[in-house]
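Here's a structure for you.
All protein chains but one are shown in place.
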Amino acid sequence: MEKQLVRLNVNEQDYDIYINPKTLLVEAIRDYIELTGTKRGCDTVSCGACTVIVDGMAVKGCSVLAIQAEGARILTSEGLEKNGKLHAIQKAFLDEGAFQCGFCTSGMLMSSVAFLNESKNPTEKEIRDGIEGNICRCTGYNSIVRAIDSVAKGKYTEDKA
Amino acid sequence: MNKYTVINPHEPFRVINTHVHNVDGWAKITGRATYTFDVKLPGMLYGKILRSPHPHANIKGIDASKALELDGVKAVVTGKDTLGVKQGIWRRYKDLCDEQILPVDKVRYIGEPVAAVAAITEEIAEKALDLIEVDYEVLPAVFEPLDAIKKGAPEIHDGFERNISVTRHIEWGEVEEGFEESEYIREDWFRCGGQAHMCMETRCAVSSYTPDKKLTIYSSNQSPYYMQGLMAGVLGMREGDIRVLSPYVGGGFGGKFELDGAIFCSAILSMKLYKPVKIVYTREEDFIASKRRTPMFYYTRTGVKKDGTFCAREAKVFTNGGAYTGMGATALYLTGFFHSFPYIWKGYRYDGYRVYTNTLPSTSMRGFGAPQAMWCSEQQIEWIAADLGLDPIEMRRKNSHKEGTILPGQATIASCGIDLCYDEITKWIKSKGKLPANRSIGISACGFMSGGIFNWFDSPYSFSSAVVTINQDGTVELHVGAQDIGQGSNTTMAIICAETLGVKVEDIKVHSGDTDNCPPDLGAWGSRQTLMSGNAVKMASENAKKQLLEFAYAQSGLNIVYDLDIKDRWVHAIARPERGEDFVQLVRKALRGKDGQKIVGRGYYTPHRKGMISPAYSYMLQGVEVEVDEETGKISLIDSMTAHDCGQPINHLGLIGQLEGAFSMAAGYGYLEYMPYEDGKLMNPNLVDYKMIRAPEMPPANIAEIDTYEPEGPYGAKEAGEGLTNPTAAAIGNALFHRFGIQMKECPVRPEMVVNALREKKEKEHAEKK
Partner (left out) sequence: MISDFTYLKPGSASEALEMLAEHQEDGKIICGGQSLLIIMRQGLVTPEYVIDIKRLKDLNYITFDAKDGLKMGATTTHRTIEKSALVKEKYPVLVEMEEKLASIQVRNWGTIGGNLAHADAAGDPAPVLMAMGGSVKVASASGVRVISLDEFYTDLFETAMNHDEMIVEVIVPPRPAKSATKYQKFNLLDSDQGIVAAAATITLNGGGGCIDARIALGNAASVTMRAKEAEKVLIGATLNDAVFEKAGEAAAAECQPVADIHASEEYRRHLIKVLTKRMAKAAWEQAKISG
């Protein structure tokens, strides 16, 4: 088995890393590129803490080989804020207190962003289905749903990242 | 979506109970927050733990030679590499300190650590585990408490007859007379399941031991002070030579203030190698080896008058304590205490027995024995109301605690808003009108503690302490030992400090989670920090403010009858608020006045003369609307309303989050989070098979917040967020009872149980017809 040079584009920045091909995308992001916002919470593709956005799609970084993401545009929670200006969803999360311990938050934010990019005028049910793949043990989800709903309703339109 | 209303709102504060952003929000929403899970130190090694496959066995020998030969492996440690100290969080009671995290002689549950490896990569450490040979002499094991107390059951700990490790007796009033007066007596047996904390961040720690014989530990835990004290005990070190850091903690829920394998084994390895060692539990390990909520067998006998007046209750409880005592001793007491809540009894008696079994040790989990107590109590009370043809809400109301209620020898209730809770839930139920045929509503009442009084940790320190330091530009350093585990205590403390000092939350920097730089505090458990740490912060802030104002008084020349205050960074006479000066100006003057020394205010709090349990009690009544598919038994939660009295809310966003979050965990306990064991082995140690509420399952969690005033709490505040894990399971059970007339004795209630109960009922009715 040989290590391979893989170029990953994360948050609009190219990173060249030298990895065993079995390295998962979440491992590449956390351990090689050292962006530790994205977390891991399980081994069965269940919890969603590792959710990142790959070419506009929310995916679980624990079930994607890093090498498969070469050539794609990858977005993590660290890439939402631009020069100190928060993304609308981040503002909404602050306003609604849509996090507590924060461990699920990076993944939850990315699922929310991907969902919002694909949905216009979502119903509450659609929002809940939209974050179904992300477990939160602390909030009971309702504050997160409120945050997504407020962004969908245009409460933060003045600042689109 | 959710509705939030306030009943009897207090006068608004400047900062308290306003819409304040969580002070850690920035870090958490930008991915910048560093958890123990993320910590990386130079030269760090990775540790893995070898765990016992047997529920009960003597360790005859451990051969790690093959593992040590594996390239990249640096060390293997076993119990023989430790001092063999038996530790436990009930430090004051040596007989309850029964656990060697790395046992020397014997293993007592499947998953117990037996050895630990440090290697240069996690993968190598894991491979090394397979190369460690352990010679076990397997012993007979016992898994259920009612089996473990039988004669002839395997003895799990030497000297503990019938495997009973702790007993607790609570009694007040006249129990026998109460039963004699009763016109109706009902007795029932219940079985309460366990539950996993399922913190998003699994147990993990990084330990770094350096040649100066000092130990630094990063640990995901609820009380750095406890960790420091416990580790000093097991390592034979001075507390002051150990630094515990808990930067951000990915959830605790009561499971992270005992020592665990991650913190202990990483330290032992680091002390051997003088290198940092990191241990992170996999999710499977977290399920198998981090202690769980205590499963309990409950017998409760309740006597009432025909008009619904409560007379007497006696309860006997056997808890499945698992292999070691730990925090289970507290849960044993609290379950018995809260089983009487929130009602007045002529006589109440509780006998609890904590039984050793060869299963995962049970510990505290949010609710601390009260969810189990309410599952039994609130359902039985509902059945009694039905048996007597009484309104279940009014029957509860007339027996409930009031302000001034005395539980003899236990507690005095200084604030209680439960009566208004009954009003709000009645209103809510009425507003729902006629429900669809497949839905019903169940209710449950409860009360909970705002921190515990008993000093079982034997700490010589104040239970909470705080230090407020004012910088020359008016910014404030707030040092607390209170630990933020997601519940928002950093924010709550900042709010109390800002309100008291008269500044804004953004002026305050909260320091917590570091034993080197923060004062001791018992930490985040028992819902204690808002009241206890909050009182310490209030005292420290008042102290700093007083020192500051001395300088203002001196220069003001005010008549003795007039007072100064600070609000919104403005120092002014209360009678003439338009006259005054900027806070920062005063600070600078005070600094010069004190010879260049910053104003430092100190505060602390330990409850005194507040009874046996807690300085204050929250109260609540919850209604849950439940839909059941009668053919399949599937339960869905449709709506909920909780009327809640936590005195004076402090952290508005935090409060709502806590109430909603508690609901999801409590509901999970009621109908989803099944934790089956077979011969001591957990059958579903993963998130596919362990079911938890996700976004689609969570119903609205409407809140009616009843403002009361608790004299013992900062600004009248009491606990919120743990009490709310108590009622929901019973409320779900009561909804099922109302619709179908089935009485569910076991939780979590699963669809198959509902289908079976319905079938049994049908068969019984059929048989009775004949």
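We call the chains A and B, going by the order they appear; numbering starts again at 1 in every chain.
Heads up, the rule we're going with is that contacts are C-beta pairs under 8 Å (C-beta built on N, C-alpha and C of every residue); 3 or more make two chains touch, one makes a residue touch a chain.
Being a predicted model, the structure only gives us computed values, none of them experimental.
Student: Who does the absent chain touch among those shown?
Tutor: Over the full assembly, the chain not pictured touches A, B.
Student: Identify the residue among B:Arg191, B:Lys634 or B:Lys761 that touches the chain left out of the display.
Tutor: The single option touching the absent chain is B:Lys634.
Student: Kindly note down the residues of chain A that lie in touch with the hidden chain.
Tutor: 1-2, 4, 20-22, 24, 43-45, 48, 51, 54, 57-60, 62-65, 67-68, 111, 114-115, 129-130, 132-134
Student: Can you list, in ascending order, the chain B residues touching the missing chain?
Tutor: These residues touch the chain not displayed: 123, 126-127, 631-632, 634, 672, 674, 676, 683-684, 688-689, 691-694, 696-697, 750-752, 755.
The definition used in the following text is that only the chains that are shown with their structure count from here on.
Student: Between chain A and chain B, what is the separation of their C-alpha centroids in Å?
Tutor: Here chain A and chain B have centroids separated by 29 Å.
Student: Within their complex, state which residues of chain A touch chain B.
Tutor: Where chain A meets chain B, its residues are 30, 34-44, 46-47, 49, 76-78, 80-81, 86, 90, 93-97, 99-106, 109, 124-125, 127-129, 131-132, 134-146, 149.
Student: Looking at the complex, which residues from chain B come into contact with chain A?
Tutor: 1-2, 19, 21-22, 24-25, 27-35, 37-38, 40, 198-202, 248-251, 253, 282-284, 485-488, 653-654, 656-658, 660-665, 686-688, 692-696, 698, 700-701
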